[in-house]
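Quick one: structure below, then a few questions.
All protein chains but one are shown at their positions in the complex.
Read from first to last, the chains carry the letters A, B and C; within each, the first residue is number 1.
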Amino acid sequence: MPADKTASMAEAIASIEPGSTIAAGLALEHAIPFAAGHELVRQGTDDLTLVGPISDVLFDQLVGAGLVSNVRAAWTGNVSAGSGYNFRRAVEGGELDVENHSNFSIALSLHAAELGVPYLPTRSLLGSDIAGEPQFRITEDPFEGQRVVQVPAIAPDWTFVHVQRAAPTGDAHLWGNTGVTYEAVRAADNVLVTAEEIVDPEVIKSDPSRTRITREQVTAVVEAPFGAHPSPVAGRYNRDNEFFLEYAEATRDEGGFDAWADEWIHGVESRAEYREKVTRDLSVREPTTAAEVTYGQ
Amino acid sequence: MPADKTASMAEAIASIEPGSTIAAGLALEHAIPFAAGHELVRQGTDDLTLVGPISDVLFDQLVGAGLVSNVRAAWTGNVSAGSGYNFRRAVEGGELDVENHSNFSIALSLHAAELGVPYLPTRSLLGSDIAGEPQFRITEDPFEGQRVVQVPAIAPDWTFVHVQRAAPTGDAHLWGNTGVTYEAVRAADNVLVTAEEIVDPEVIKSDPSRTRITREQVTAVVEAPFGAHPSPVAGRYNRDNEFFLEYAEATRDEGGFDAWADEWIHGVESRAEYREKVTRDLSVREPTTAAEVTYGQ
Amino acid sequence: MASEDASEYTARELMVSAAAREIDDGDVAFVGMRLPLIAFQVAVSTHAPNAMSVFESGVVREDPADGFLHTMCDLPNLDRAVSTTGMLDVMGRLARGDIDVGFLGGAEIDRYGNLNTTRVHAGDREIRLPGSGGACDIACLSDRTVILMAHEPRRFVERVEYVTSPGHGEGGDWRDEQSVQGGGPNALVTSKATFGFDDGELYLRTVHPGVDADEVAADFPWDLRTREDVTGEAVGVTDAPSSEAVELIREFDPDGFWTRG
Partner (left out) sequence: MASEDASEYTARELMVSAAAREIDDGDVAFVGMRLPLIAFQVAVSTHAPNAMSVFESGVVREDPADGFLHTMCDLPNLDRAVSTTGMLDVMGRLARGDIDVGFLGGAEIDRYGNLNTTRVHAGDREIRLPGSGGACDIACLSDRTVILMAHEPRRFVERVEYVTSPGHGEGGDWRDEQSVQGGGPNALVTSKATFGFDDGELYLRTVHPGVDADEVAADFPWDLRTREDVTGEAVGVTDAPSSEAVELIREFDPDGFWTRG
């Protein structure tokens, strides 16, 4: 029998050391692992380095909770409202270091680690001040003499990913856009899979071409229905735009985050209780069912 | 309305210039575009450069037909029987140049073209004589001082891919293992999609996460049921191992290929007629249906 | 809020309509969010039925989503997309030169169309902005780019403090000299005017109905060139959005979240 990797969210997050590098928010505005992030806040796991393309307030929340020393990202803010106020305050106050990337360069950093190489080259960034950030090197390629930027590998200690369904083994199905999810899963030493639903392994094995997260990469699997709210999950629930706007309002001023976190993080016992607090109807009312696919022999 | 790219096999192959570089056999032993290859033989499109990881007799057939000047591949033979006799004879007779690769290096060559860069680095090949082949460069990376091999990009003129279903637009669904199919599709200037079935675009759009070949990359779509025989197609038909063994026997001696091709390529009017000649039962008798997936809003 | 009469329109609706006209039929457009997203939806519903949109999150779409979008990952944008895929798939299209037009915004723009979305100063205070996202990649690699910005004088600067997204650098052949792959900015659309680029430098092309050209020029800290300087033809007036375009914008953004208020 393959190992059963299911854990409670508290157990899974308790195994993460302060000082860790965590990649999250990898499918961009889709399927952001907010439930896992909120448990980091509850446990106060600090001195974190966060890695991701754009975080749509997950990073802003962790920064607001005082857990973050470093952000290596392309964009940190609130997609609905613009600014991430905790992020802005922390950077402007000198409490937070930022390694500036573009989406492509953060993708290539994770992809380099996925491919087991120290760097990958790109023709993006050239001409920008991002190319001049200290983590990059500019060189000529030996074949065509083109200028390329060499993007160094980033191998996170942990990658957090939220999916529609996973087996207790860690094999998982994610659909809808995926951003840099798979690159980050393979780049990381450990992967936390949070899933809307834990399913029988035979469900996953019925469609192996949809299985791009496999067990050897996965450290823990947590059942977390509604675990990506307020971000959307394909086939499961819509994005809660008002929630992002309310969060922006609540955190605009210094100290606002603490009150917000008291209500939405510290003030709820479980994700089920959190779910009950959300009154807007985000359900998928017009489902589209994928066309049939068969394997067999 | 998006362009309708459907064509007959003869029309699609007629648009390929002699001297072209063609990538094919990209899912390894799975879903090899034999029907497309046989039409190249009928039309006598020659002076070709073939690119692929391992070809499981497709390349051997094109070499046997005298169409190939150059092979850039990791392995050329017959997986069931070992040798590809036409390939051996052509190389040993000095009629065919071979650029030796490993599977990983050919994958990286296509991936480099996919990512729009002149090369990608790898730590594979080091210590082998393949690393010393003239297409590669060995260097130290600027970050960790590791030795890496720089693998130059290969952008084929054409990539041939066989899939279970495609829309007339070129958007396609392929499942089962895919090897370097997607890298080669994106690396190529033109893509020929041969499909077991042409379907309504809504079938493809019902499952956009399975759609990794999209229309902008596709030049022509040909309906070619049984188009991968004797290789297998997931959910459609099993591999015809005996056919590979018979091919090996038929082509062991000089001149054997011509007789084989007279029967199986020149001697059949259509893929339907070819199919009738195959008497073994390759049908999928124990289908597995993929678990339901929904999108929607 | 504007009236529902399609002969009246907001400045942002005009911007969307002008941006939509920058998409040619058959273009593959790197869209992003907000106004450009609606502009793509208008274009594909009117003059550019064969245009395709790609989004850095990994979405490829041929038609307008059947529902309002706050972000490119809202479920209506994923449902019945051509492909929901990964970022490297989409960025690869950029890197191979397959993207015809990319849309950009910015907190600051300079004389040569360079954009800053990383950090700005307000007096002595440094303000940290969200950063590049995919903007730098779009700016570097698209065949051409179109920039949309609110028309506020503080956004127009002689030289941006940080080049998040390169435009024409220092003008002239700077992109070629620096091996910057794509063609760079082709147009700027603000809430008051549209601009082109000549020899890499911004010039005033048209002013929106009711806007004075001299007033626009006064918002720039350098001596802004105009179409008259470049082609001899006087500065024009931006075409008002067609009533069809306005109706479509209001269908795609029914509450005016992005285009009104």
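The rule is simple: a residue touches a chain if its C-beta (ideal position, glycine included) is under 8 Å from a C-beta of that chain, and two chains touch if they have at least 3 such contacts.
For clarity, every value in this text was computed on a predicted model and none was experimentally measured.
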| remark: Answer for the absent chain's shown contacts is A, B
| message | Among B:M9, B:A24, B:I54 or B:V117, which one touches the chain that has been omitted from the display? | response | B:I54
| remark: Where A:R88, A:R123 or A:R215 are the choices, the one touching the absent chain is A:R215
| field | Residue among B:A73, B:A153, B:A248 or B:A261 that touches the chain left out of view | value | B:A73
| field | Interface residues of subunit A (partner: the chain not displayed) | value | 1-3, 113-117, 171, 182, 186, 202, 204-206, 208-209, 211-212, 214-216, 295-297
| message | Applying the definition given at the start, please give the residues of subunit B touching the unseen chain. | response | 27-30, 53-54, 56, 73-77, 79-80, 82-84, 87-88, 91-92, 98, 100-105, 107-108, 111, 122-130, 146-147, 175-183, 231-232, 234, 238-239, 241, 244, 284, 286, 288
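Quick note on the criterion: only the chains that are shown with their structure count from here on.
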| field | Identifier of the chain whose CA centre is least distant from the whole-structure CA centre | value | A
| Could you state the distance in Å from the CA-based centre of subunit A to that of subunit B? | 36
| message | Two or more other chains touching the same residue: where does that happen in subunit C? | response | 74-75, 78-80, 84-85, 88, 91, 94-95, 141, 181
| said: For subunit B, give me the residues that contact two or more of the other chains. | reply: 115-117, 204, 206, 209, 295-297
